[in-house]
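The block underneath contains the structure these notes are about, expressed in structure tokens.
All protein chains but one are shown in place.
For chain A:
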Amino acid sequence: MTDTAISAAPRRVSDNAALVAKRYRSERRFKLYGIAAIAVTAVFLVLLFADILVKGLPAFFEHRMMLPVSVSQEAIDPQNSKDPKIIRTGDFDGPIRESFRAMFPDVTSRGDRKKLLGLLSSGAADDFRAMVVNNPSLIGTDAKVPVLLSDDADQYLKGRQTGVAKIAGQGTITASADGEKFKLVTDKTPVLTAGDIVRLNGGAFRVVSADNGAYLAEQVTAPKSLDPANAGAWDIVRFTVTEHNRRIDDQEALWLEQLKEKGVAENGIAWRFFSSGDSREPELAGIRGALTGSILTLLVTLFLCLPIGVAAAIYLEEFAPKNRLTQLIEVNINNLAAVPSIVFGLLGLAMFLNFFGLPRSAPLVGGLVLALLVLPTIIIASRAALRAVPPSIKEAALGVGASHQQAIFHHVLPLAMPGIMTGTIIGMAHALGETAPLLMIGMVAFIVDIPGGFTDAATALPIQIYLWSDLPEIAFQSKTAGAIIVLLVFLFVMNAAAILLRKRFERRW
């Protein structure tokens, strides 16, 4: 018996040690799992944000040219009325086109001139018009005017169509006509490959074939002469993407290169992205309409949700008798919080549009629908906040003779307010990102005018993102990402406000 006791004791000790080691191992493993989970989440988040930033940042920049334009009395205000309404209808496109054409005096054929003007945005004259309308004293003077380039030209200059390498010409090159094509002869080791552009004497040739130093080229733009060009007087432009694979052809690309070399085209911050409404031209489209729509909608939501939600929460938490009916209500509020948002859209369509006859696409209706959507969230959050206030505070108030209502409004509610505010702001952030319910009430729409009131047609930020993502123009893809950045910033600001409010007013017991 003692034998076993003696032999068993050490075994148990060693058993214990093994067990303890196993428990530590298990704990370490668990910690590792946790770290791995966080790392995976972080990697995804970083990838997502990096992707959006890389795609979206170009949306905040645009290429424009500062062109000297003569603001002629005849074209803009022939009667010298100085009336902004008349000035607005003046011909602003003409002077800008003239000034732009003057930069390329060699472009003379009708087709080429049309192509050249195609590099300008269809809203190129908008800035000029605004400038003159705001300052009619410019009429009759010469002014430097910002002129916007088209989305394709802008994409090219941002390097999103093709890479470009420019190689200075070595030695002398001579071009000579060879039937419809041209022969290029250099006296140095040849470096040309098919597809290269050779610029000399103000013209450009595209190399078609390069066999053993015999270069056959076709003309892109006519040169001034076919004289030999010395080193430094000619160069090679090499695109990484071949001509038929991009939207800007060689000729247009060369014009844009010329603009770049002259320092005329500059990349500036696209303030219009924040100051204008939607447009079908990517370079003119802005976020202001959607942002205003979102703000108006959220205002309606907030003004409905906060009082109704808090009142409901206080009543249910503090005054309502605990019976079958209130239990039923409670369960249904929780259920309502889980109803898919599109259902609220259908409800909004049936109730607010068809029954009350409110206007379609209005922020008022959007706000009403979203209010229904976030009301359960706010009630639940507010009740939790009220419950978190220690009962001793209420009891003390009741003990010194306050009425039930006084105890709650003077003591419990102020202490619960940070929690209620946090819940409300998170509910609002949720509402900000909703698209589905707004679909049914006509807010998924192309709206150019910036909404000025609660019944004007409006759209919202997430809807703008959805609409832009579906358009064929490439430039809209960066606009989409740009709008996502704006939405995210809006959300961060709201969440930061929630955290600040909590930190500032939170009481600990």
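Going forward, a contact is a pair of C-beta atoms (placed from the backbone, for glycine too) under 8 Å apart; a residue touches a chain by one contact, two chains touch by 3 or more; residues count from 1.
The rule is simple: contacts and distances are computed from a predicted model.
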- prompt: The complex has one chain missing from view, so what does its UniProt entry call it, picking from "PstS family phosphate ABC transporter substrate-binding protein", "Monovalent cation/H(+) antiporter subunit G", "Isoquinoline 1-oxidoreductase alpha subunit" or "Peroxiredoxin family protein"?
  reply: "PstS family phosphate ABC transporter substrate-binding protein"
Task: Would you mind spotting which of A:Asp91, A:Glu266 or A:Glu473 touches the chain that isn't drawn?
output: A:Glu473
- line: The one residue from A:Ala124, A:Ile447 or A:Leu501 touching the chain left out of view is A:Ile447
Statement: Where A:Pro105, A:Gly263 or A:Gly357 are the choices, the one touching the absent chain is A:Gly357
- prompt: Out of A:Ser122, A:Gln219 or A:Asn495, which is the one that touches the chain we can't see?
  reply: A:Ser122
Query: Given the full complex, what residues of chain A touch the hidden partner chain?
result: 122, 161, 241, 244-247, 279-281, 304, 307-308, 311, 352, 356-362, 364, 442, 444-449, 455, 457, 467, 469-474, 477
